Every structure is written in structure tokens, then in C-alpha cells.
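Below: one structure in C-alpha cells.
Missing here: one protein chain of the complex. Every other protein chain is in place.
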Amino acid sequence: AELQQFVVNESQKSRIQQSIHSLTDICFRKCITSKISSGKLDRYEEPCMQNCVDRFMDANYVVLKELEKMRS
Amino acid sequence: AELQQFVVNESQKSRIQQSIHSLTDICFRKCITSKISSGKLDRYEEPCMQNCVDRFMDANYVVLKELEKMRS
Amino acid sequence: AELQQFVVNESQKSRIQQSIHSLTDICFRKCITSKISSGKLDRYEEPCMQNCVDRFMDANYVVLKELEKMRS
Amino acid sequence: QIQQEAAVQNARMLVEKLNEHCFERCVPKPGSSLSKGEETCFTACMEKYMTAWNVVSRQYVSRIQKEAQSGQPNAMF
Amino acid sequence: QIQQEAAVQNARMLVEKLNEHCFERCVPKPGSSLSKGEETCFTACMEKYMTAWNVVSRQYVSRIQKEAQSGQPNAMF
Partner (left out) sequence: QIQQEAAVQNARMLVEKLNEHCFERCVPKPGSSLSKGEETCFTACMEKYMTAWNVVSRQYVSRIQKEAQSGQPNAMF
């Protein structure tokens, strides 16, 4: 049972890592659009990255709600 | 032998599923280009999706024929 | 130990194959931009593909140097 | 159990792709909340993507069945 | 050992994505060597991508924790 729990935890962690990579990919493309001249995120880019994560999760939530509606 | 058959079938099914996801990805990008205002596929989009699948398979067939020519 | 060596070699080979596919993908997109009219690489495309591989590796090397600097 | 695993995997893949496409299309500049227009676009896009997936499934499966019957060389992809 | 394997896998993925994005952005036409400008762009882009990855990690993890506490349905993605 302990081993099983370990496997579940690890695969959950790996799914979270995967999502973080994928979100960074998507949001970098959306938010970092101007010429790259500094290594810092500027005052437009940082909130854009944060909003991008939150709006993606909101949108994901919309999908889940709709899928539930369909099932019932 | 039964188990082996089961594994073969499952991996074939998974390859088909994979192709369907990949084709939907490619053809959605090609055929759904105007502003999204309805959940239905319109009279241009639906045949475009169908043709996209068939033409992709035709093109795939061209590749296979050429590969065979090269080998011989 | 022999089996282990075999697994290491195979997974290294598979990583190299993976890199080749990924580089072909990236560099084809960068270097083959004009209308496709011949199966040969033209006099601009071939050196572009070669430079693309080398510059990608250079850039990768820049990343590794920076990561090392950070660690120390 | 393996089959169930595969079905979950399949559904997850569909939702993942759908999210990517529809977020890309419907939320060009993510703001401090999802606007009504973005949400409407997203719901429509989601339906469209699932319909498109169904159309592709039907077309693809009927095509490989036809090819299998006519004894054409099997498609690798 | 599995955990270490996972950490290496994670770092490799980050470097891979970063390389793809920054090469795409900073080296539009690969020449016979990496120019000074390309290298500067690449170093900045690398730092930016890693910062972005950190911002996403923090935002994402705090969001799923909030959702877990409020008992919302678990996100599939």
C-alpha cells in the first residue's frame, strides 16, 4: 500500500510538472511578444503571466462544468 | 498468446486514438479559421474537416509509395 | 552489468534520435521558407540547415555555461 | 483496467488539446478575469472542437476500414 | 532514485523548451557563428524563460491548493 501511494504521488507530481511546462510554453508565447532586451519580466509581462495561468485554469473549469452538464 | 494479442490490439487502438488526436489538431487549425461564434461546424467547416482527413491519408499514401520505390 | 550498459546505450541512442528529429523540425521551419518546387536542398537551404544545427548547439552551450555559473 | 486507463488517457488528451486551441483562440490577452465574451467563445469553441474530433474519428476509422478491405498497404500513421 | 530521475527529467524539459523558444526568437537566420547580439538576446531570453517558469509554478501551485481547500472539482489538466 505504501508503494502504491508512492507511485500515485510521483505520477501526480509528474503531471503537475508537465502542466507547469505546458503553461509556461503557452503563456510565454502569449505574454512575451516584444523584442527581448532584458532578462527580467517587465511590468506588463509579469502580471500577464500570472493572469494567463489563472485564466487558463478558469477556462479549464468551464470545460469541466460543461462536461458534467453533458453527462447528466 | 492471448495476452500478446491483447497487448497488440491495445497498442494498435492507442495508435489510432493518437492519430485521431493529431488529425483533429491539424485539421482544426486548417479548417476553423474564422471567428468562433457558434458551437456547430458550419457548411464550410464540416466538409473541410472530412476532406482534410482524406487528403492527409492520400498524402500519407504518396509517402508510402515513394518509400517503397526507394527500397526497390 | 552488460544488460545495464545495453540499456544505457540504447536510451542514449534514442535521445540522439529524438534530438535529430527535433532539430530537423526546427531548422526545416527556419530554413525552408520559400515555395517548394524541387526535392533538392538549394544553395541557400543546405548551409542554412548546417548552420542551424551548429548555432542551436552553440546556444545550448550558452545555456549550460550560464547554468553552471548560477550553481557556483 | 488497462482499457479504462486508456479511456481516461484518451479523454484527458482531448481536453488538453481542446484547452490549448480554445485558450489560444478565445483569450488573446489574459486579463484579471475571464470576460463574458471570452467565456462564450470558449464554450462554443469547446463544442466545435469536440464535434470536429467526432467527425475526424468517423472519417478516419471508415477510411482505414476501407483500406483494410481493399488490401492496400497499411498506413504507418 | 526515482525522485532524482524525475528532477533530472524536469530540468531537461525546462532546458529543452527554453532552447526552442529562445532559438526561435533570438536566431532568426542562423549564420556561420553566433553573433554577439544573438548571444546577448539568448542569455536574456534564457533568464526571462526561467523567471516565467517560476512565476507559473508559484501561481499554478497556489491555485490548485486553493481549489483543493474549497473542494472544487479537480482540474484534469
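Some points to look at:
Read from first to last, the chains carry the letters A, B, C, D and E; within each, the first residue is number 1.
FYI, a contact is a pair of C-beta atoms (placed from the backbone, for glycine too) under 8 Å apart; a residue touches a chain by one contact, two chains touch by 3 or more.
If you're wondering where the values come from, they're calculated on a predicted model, not measured in any experiment.
In the full complex, subunit B touches the hidden chain at residues 22, 26-27, 30-31, 48, 51-52, 54-56, 58-60, 62-63, 66-67.
In the full complex, subunit C contacts the hidden chain through residues 10, 13-14, 16-17, 19-21, 23-25, 27-29, 31-32, 36-41, 45-46, 49-50, 53-54, 57, 60-61, 64, 68.
Methods note: only the chains that are shown with their structure count from here on.
With centres taken as mean Cα positions, subunit E sits 30 Å from subunit B. Subunit A and subunit D, compared by their mean Cα positions, are separated by 19 Å. In subunit E, the residues that touch at least two other chains are 26, 43, 46-47, 76-77. Residue positions of subunit B in touch with at least two other chains are not found.
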